[in-house]
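Please see the structure below; I have some questions.
With one protein chain removed, the remaining protein chains of the complex are shown where they sit.
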Amino acid sequence: MPDASWPVLAPLLQAATAGRDLLDDTLRRLGPDAVTAALLAEIGEVEHDVRLDLHFDGVTTSHLRTGADLVVSLDLADAVRTLYGTERRWPSLAVSTPSAGLDEGGVGAWFRARRDYPAAVEAVLTALRPPQEDLGALAVRFGSDKWGDLHWYTQHYERHFARLRTEPVRVLEIGIGGYDDPDSGGASLRMWQRYFRRGLVHGLDITAKPGVTGPRITTVQGDQSDAAFLDALGTRLGPFDVVIDDGSHLNDHVRTSFHALFPHVRAGGLYVVEDLQTAYWPSWGGAPDGGAGTSIGMLKSFVDGLNLAEVAGPRVNGGYVQRNISGISFHHNIAFVEKGLNAEEGGPEFLRTLC
Amino acid sequence: MPDASWPVLAPLLQAATAGRDLLDDTLRRLGPDAVTAALLAEIGEVEHDVRLDLHFDGVTTSHLRTGADLVVSLDLADAVRTLYGTERRWPSLAVSTPSAGLDEGGVGAWFRARRDYPAAVEAVLTALRPPQEDLGALAVRFGSDKWGDLHWYTQHYERHFARLRTEPVRVLEIGIGGYDDPDSGGASLRMWQRYFRRGLVHGLDITAKPGVTGPRITTVQGDQSDAAFLDALGTRLGPFDVVIDDGSHLNDHVRTSFHALFPHVRAGGLYVVEDLQTAYWPSWGGAPDGGAGTSIGMLKSFVDGLNLAEVAGPRVNGGYVQRNISGISFHHNIAFVEKGLNAEEGGPEFLRTLC
Amino acid sequence: MPDASWPVLAPLLQAATAGRDLLDDTLRRLGPDAVTAALLAEIGEVEHDVRLDLHFDGVTTSHLRTGADLVVSLDLADAVRTLYGTERRWPSLAVSTPSAGLDEGGVGAWFRARRDYPAAVEAVLTALRPPQEDLGALAVRFGSDKWGDLHWYTQHYERHFARLRTEPVRVLEIGIGGYDDPDSGGASLRMWQRYFRRGLVHGLDITAKPGVTGPRITTVQGDQSDAAFLDALGTRLGPFDVVIDDGSHLNDHVRTSFHALFPHVRAGGLYVVEDLQTAYWPSWGGAPDGGAGTSIGMLKSFVDGLNLAEVAGPRVNGGYVQRNISGISFHHNIAFVEKGLNAEEGGPEFLRTLC
Partner (left out) sequence: MPDASWPVLAPLLQAATAGRDLLDDTLRRLGPDAVTAALLAEIGEVEHDVRLDLHFDGVTTSHLRTGADLVVSLDLADAVRTLYGTERRWPSLAVSTPSAGLDEGGVGAWFRARRDYPAAVEAVLTALRPPQEDLGALAVRFGSDKWGDLHWYTQHYERHFARLRTEPVRVLEIGIGGYDDPDSGGASLRMWQRYFRRGLVHGLDITAKPGVTGPRITTVQGDQSDAAFLDALGTRLGPFDVVIDDGSHLNDHVRTSFHALFPHVRAGGLYVVEDLQTAYWPSWGGAPDGGAGTSIGMLKSFVDGLNLAEVAGPRVNGGYVQRNISGISFHHNIAFVEKGLNAEEGGPEFLRTLC
């Protein structure tokens, strides 16, 4: 479940791309200390002898190596805007270095004493303005099987998630990895946490995963075939911008989870189903023709659902799912279902027999 | 068929985003006069008393109202880079105005004499650096039925075509509009010509359309149910980056055209099928379940084809279509088939019975 | 002075790029009716028979032609995000048309009845998602002399303002135009109001301009050579992201205004001075060498101020201006002064005599 930091994190992530006045109001409301704590948790360890001074409303607080002579200083709001927002510059940035004995020792001594400064300052600033890495590289770094274990999925994720990458998304992934080991798994959650810099990332697994933790990451234990549980989960943690089903891959589980969780996806969001190959394998509940009852069969029926106005009648509304899927994209073993109003009217009856 | 301007246009469109040296070489090879003619055809009429001076290799030529006192002057290459490329600036731009009697008549007379200059200069520059308009607005301007006649397709086109918009695409659309009137139709071709500023736009219709013309637009008369004809057409005019089937919408025509033309789509390109509602209507050759033999049934079978490695065997290659579709997206009554290698391997056999 | 709409507008503009939750909270706090009123003022007149339905928290309200059969409907938050934010899609969009007698009259009658629908829907949607027009085109449309009267400034503005264009800026321009006519002028204010879709645009003029009005535009009467007045103005309406001095162009006015208003520019913002040619003209208070006492002389002294650490001493802080200018850009007759901390330390003394 979300830990104590989330009541600060959630509104902070929302405000990071707002106008500066609204951001300042939010920082004031949440308290600069709580915001700074969230920000330092995000940065993590910096392996250099450098101090970070943050200013807010006329008060300056020191962080990281507070005894260091090398100081990076900037406004708290400027830091939040590059860390969680899309801003690239810090108009308030200043670097200060020791002035004692500035001229003693001559050129060589002066430069030697400062040898580590560039890397130290860069380390702090890079942590506050992290580069946008490719998802494949992140998958390799964290060991996610979304790249190369059986599949090379990240290329598809990058395309479909690109427009969401800088949004304060709520992500739910079913399947944390690591089987029944409570301390194992979480590779994909960590990948998403890095990919979505403003994202709150929830993992659901049949096994409790107390050992899988991290900033903006939380895990829930539960059964993806239990519709009532999923519905309650969605009510508590949603709406989600992204749901990814990388759970059991049993066909009836996939169908149950979709119907329970799709109502908890936000309009404009995506519901993703991985490992659709099991749709064709009987021992997983599939069928060689990928027909009715399989996961891929369900998705193909949604294709027909998109065209319901022409199948059922020009002004007939379908059910919830038909009315709220605006698009479906298929690639090898993976599908992206887009939530959005499918309300385009069908034409008049006479068109049906015009030919 | 492409007219006399295409041997100049095609390489010019290719070079507009190349490095400046390669662009200059291309202009030299094509001849600045021929390039200028293409550029002036693109600009069309300018309703202001203004001259356009273009420089290339030390030679300046005057265009538009050659007797005008108000002169916009710039390098030919700079003009090509904003018109057909993605550049936004003209470092060579100069505007000159009459200097005779600069001080006579005083303030009022001076400003009155120049009243039309801003609009005149802006008209030339806007023509050379046309704004990227929304596809919906272009559809309304040209009267394309892709927006609002029966469908609101342009939102889907904008998403899927965005990455191609600034590329030198070859587009083929089946169905020019205007029924059997040789001078009517072409609204969508004109829309695409504006949307794809670097695109060569071909229209195919069962009726000859000699009256449908325009820069970068050409029309071909032919039958979309004649596979051999389409194959020859693709060899002559392709490969295409985009094919759009907005033809008869008869189900067997749609299937025939797809199989004949898909091999002529370039890797990374898109094959689009509109008006898929007819897939459900028997009098158009459809079936209420959108099953085998219908256009939508064909497309749903491609979804299974994406997963062929898991259906047929981990190292089994499918046919041409299965092996060259990397993705399919469905929206209401429209589908986008993406050409690309579908070569991901399936996992080992034992996975199939692991559950 | 800002009118009654600004207490709603200002926070709304701030929230339009925030996360969806924070935007929804803001809409709830401001009241959907007040927000809708602001949004309708922005849209202005739509010359088509079309109704706009907006949903918020389960309540739908109808606007524009409330009796029309053609209805565009979407969530209020979706509308705000495209109008004032950077979002391009409306996942909640639906268009509905009359269903009565759908089949009567046959094909011809059906299409004829709907002839105006595409343009009508497009008009509403374009108003809610206005295209980003070139500043030159906006200058011509509104008659601003920033393009082509004496100068072709807009190219420079476009470069320097690009990163601010989608921000909720506060703009102050000195000089409204129209001389002593209270109803004349405002061309540039209208241009900025369109350019900065989220901007609050203030005009200051020595003449009261009650006739210059518009959404997000306000005017103030006052004297740009009165430092105390400007300081009070900055306190009341600032901080500004952009100040533009297009006032009297008298050299001492330019200097006085700069020193009074620069403290009211936000870090990261820009102070722009137009028509610097008067710096060289004695009758305007200038001098042919553009030296001390002239506006350009002041700006050139800021260039030296940037390097104060090396002129005065490696750890010497300059005055407010030296310490808060991070960059200056000059073009023909115009300069852009960038507010930002100029706190880079100078090197040790021994460097000064190393050669």
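We just call them A, B and C in the order they show up, numbering each chain from 1.
Methods note: contacts are C-beta pairs under 8 Å (C-beta built on N, C-alpha and C of every residue); 3 or more make two chains touch, one makes a residue touch a chain.
It should be emphasised that the depicted structure is a prediction, and the values quoted were computed from it without experimental measurement.
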Residue in contact with the excluded chain [from B:L13, B:L172 or B:V212]: B:L13
Candidates C:R88, C:R129, C:H151 or C:H259 - the one touching the absent chain: C:H151
Sites on chain B contacted by the missing partner chain, in the whole complex: 10-11, 13-15, 17-22, 26, 75, 89, 91-97, 99, 102-103, 106-107, 110, 167-168, 198, 266-268, 314-315, 326, 339-341, 343-345, 348-351, 354
Interface with the unshown chain - residue positions in chain C: 150-152, 156, 249-250, 276-281, 283-285, 288-290, 296, 299-300, 303-304, 306-307, 309-311, 326-333, 342, 344, 346-347, 351-355
Contact set of chain A toward the excluded chain (per top definition): 89, 95, 111, 114, 117-119, 121-122, 125-126, 129, 131-134, 136-137, 139-140, 147-149, 152, 155
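We take it that only the chains that are shown with their structure count from here on.
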Whole-Å separation of chain centres (CA-atom averages), chain A against chain C: 33
Centroid spacing, where centroids are CA-atom means, of chain A and chain B in whole angstrom: 35
Junction residues of chain B - those touching two or more other chains: 152
